[in-house]
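The complex appears here minus one protein chain, its other protein chains still in place.
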Amino acid sequence: MSSLKLTGVRKSYGNLEVIKGVDLEIKSKEFVVFVGPSGCGKSTLLRMIAGLEHISAGDLEIGGQRMNEVDPSKRGIAMVFQSYALYPHMTVRENMGFALRFAGVAKDQIAIQVQEAARILALEPLLDRVPKELSGGQRQRVAIGRAIVRNPQVFLFDEPLSNLDAELRVHMRIEIARLHKELQTTIVYVTHDQVEAMTLADTIVVLRDGRIEQVGRPLDLYDNPANLFVAGFIGSPRMNFMAGRVTASGQGSITVELTHQGKAQVTVPVAGTAPAIGDAVTVGLRAEHFGAAGAGGADIHLDIDVAEHLGSTSYIYANTKTGEQIIIEREESRNELDRESITVSIDPDRAYLFDAQGLRIQ
Amino acid sequence: MTVSPMTDMAADRAVATRSFMPGNAWALVRRGLVYLMLSVAAFISVFPFFWMIVGATNSSAEIIKGKASFGDALFTNAATFFTQVDALRVFWNSGFIAVVATALTLVISSLAGYGFEMFRSRIRERIFSLLLLLLSIPFAAMMVPLFVMFAQAKLVNTYVAVILPTVASIFIIFYFRQATKAFPSELRDAAKIDGLKEWQIFLFVYMPVMRSTYAAATIIIFMTNWNNYLWPLIVLQTAENKTITLILSALTSAYTPDYGMLLFGTVLATLPTLVIFFLLQRRFVEGMLGAVK
Partner (left out) sequence: MAQARLDRREQITGWAFIAPALVLLGLFMIYPIVWSLWMSFQVGKGMNLSFGGFTNIMRLTKDTVFLRALGNTFTFFIIQVPIMITLALLFAVALNDATLKFRGLFRTAIFLPCVTSLIAYSTLFKSMFATDGVVNQALMAIHAISGPISWFGDPFWAKVVVIIAITWRWTGYNMIFYLAALQNIDRSIYEAARIDGVPAWARFRYLTIPMLKPVILFTTVISTIGTLQLFDEVYNFTAGTGGPSDSTLTLSLYIYNLTFKFMPSFGYSATVSWVIVIVVAILSFLQFLVARDRRVKP
């Protein structure tokens, strides 16, 4: 199995640059997820790896060989498309075996490989059906089967679960994770859903506007976002961001006055260089890291807008007097179902600080 | 194909240069051959028009010699044409017939197509299948009885006789039915809730939404009627009622036709269809796209 390497990769459509210099190294057998908002370039990047899009500048290496000009079919890759792209007039068996006919594989060998792939994906009873007769999840598996049959070095998935309903998505997610374990191949997976990224990936690559914002293991990205964007993108519900101003800067900590929280002040430990007094910063805190009132750290008073009760958890959407929205996640309490306001405290050890450019202040 | 959140990117991809692996020499050669083939096809397709326009400006003798450049006989040809042919009357005949026929066909056939698709019942489905079978019946098989019918009704040599048999066009009914399959039924449901009656729904909801289909159908129907030959040939007897198609055809059968004048008349005869085509072109392709599923 091999690795994949992108060095200084760029892509432009005419004067519009969509991929602005990507450097990435993917280790063999790794499950890498490209994630980001619509238009960030993740699909384009995937298609460049596949060879469906031309690389304007930079190098692509698969298995140590430069692949920029190599025909897609000779790169040792296989791709699963969002729309599955099954051949509508062929049966499942024919769909999976079609490509092998042109690879010079003998007919009986094709049958064996198709059978094996069908076994892995539990498609055996469906082999003689046509795509029209299959459900979304089944079609997805056929698309994966078609890819498996070619024994690629790298599997590419382009938003494969987007067309499935929520329940099926969860089910297929598990299937794909299981597949990765069984096949032990490198997978590059594109999605806009950060939940898929968090659950499937060995490594997540967060993209925005054609650039890599951060690369790392899922929990690393969750616990240590490098900037405002990644912090806000990873994790659901979204991290709360509170505008503030530095009022005091001392040994290993900064005191920030929160602009919209009635002048509450929170002191956050900081290891490296601290911003100057008066600088605008953003304080980030995840919904689950608010403590009860008076638990230490700063207290803030909020008016509850909407409260969602899911049985074991509740999400409270609250506002400050000046309209900054805060989402609080807490364990469900049957006693507090009709509250109109709430006071919570900010745990300074869990708070993140971001400077005016959105970079994390460590 | 379901709409994905990536549709914008896909559109960009299609529009922009999706250049894949151009290093391949064979791909370049193939690309060149494609351009060659298309250019030849385009040339062959367009050349006769060019020839026609050039010919209209030349004299018959020059045309026969094969002159391929513009001449100065345009006015002569025009003069000859207008003296030989009561152009106003003839074009009025063609125009009236084509316009009225188009309008009627659009209305009646779209009503039927809509009706077949929206109000499905077993009987109507069978009737529809029967209609499709009827498509295979050649006009030649019907022209005699039709003629006799109109003769008995004393309607020979009238506009009515030319227009009426063409108005219920099975092909257009079929076309509208196919296109209606793409019409979202929720629109009709919403309109019903708003209190509209069926005919109002057809008029105020269906027709505006299906604009491209109507545009495409208009081109086809207008062309068919403007160029209609056999039936008008049979039914229209006097020169003053004949269409331009018939008149020109008669002129070409003259022993030594004046090609210059003829081509001039031909240019005139072709203009309306060309105009309609260019006006509705964009909608036409949309319309065809919508119906071919």
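Order as written gives the chain letters A and B; numbering starts at 1 within each chain.
Note that in this section a contact is a pair of C-beta atoms (placed from the backbone, for glycine too) under 8 Å apart; a residue touches a chain by one contact, two chains touch by 3 or more.
Quick caveat, the model's predicted, so the values are computed rather than measured.
Counting contacts over the entire complex, the absent chain touches A, B. The chain not shown here is touched by just one of B:73, B:101, B:156 or B:173, and that residue is B:173. Within the full complex, the residue among B:97, B:191 or B:269 touching the omitted chain is B:269. For the chain missing from the display, the contacting residue among B:83, B:129 or B:185 is B:185, taking the whole complex into account.
If you put the missing chain back, the residues of subunit B touching it would be 1, 10, 14-15, 17-19, 30, 34-35, 37-39, 41-42, 44-46, 48-49, 51-52, 55, 63-66, 68, 108-109, 111-112, 114-121, 124, 127, 131, 133-146, 148-149, 164-165, 167-168, 170-171, 173, 181, 185, 198, 202, 219, 223, 226-227, 229-230, 234, 244-245, 248-249, 252-253, 259, 262-263, 266-267, 269-270, 273-274, 277, 281, 285, 288-289, 291-293. Not every partner is drawn; the one left out touches subunit A at residues 50-52, 72-74, 77-79, 81-83, 85-90, 94, 97-99, 101-103, 146, 150.
FYI, only the chains that are shown with their structure count from here on.
Note on chain placement: the centre of subunit A and the centre of subunit B lie 53 Å apart, centres being C-alpha means.
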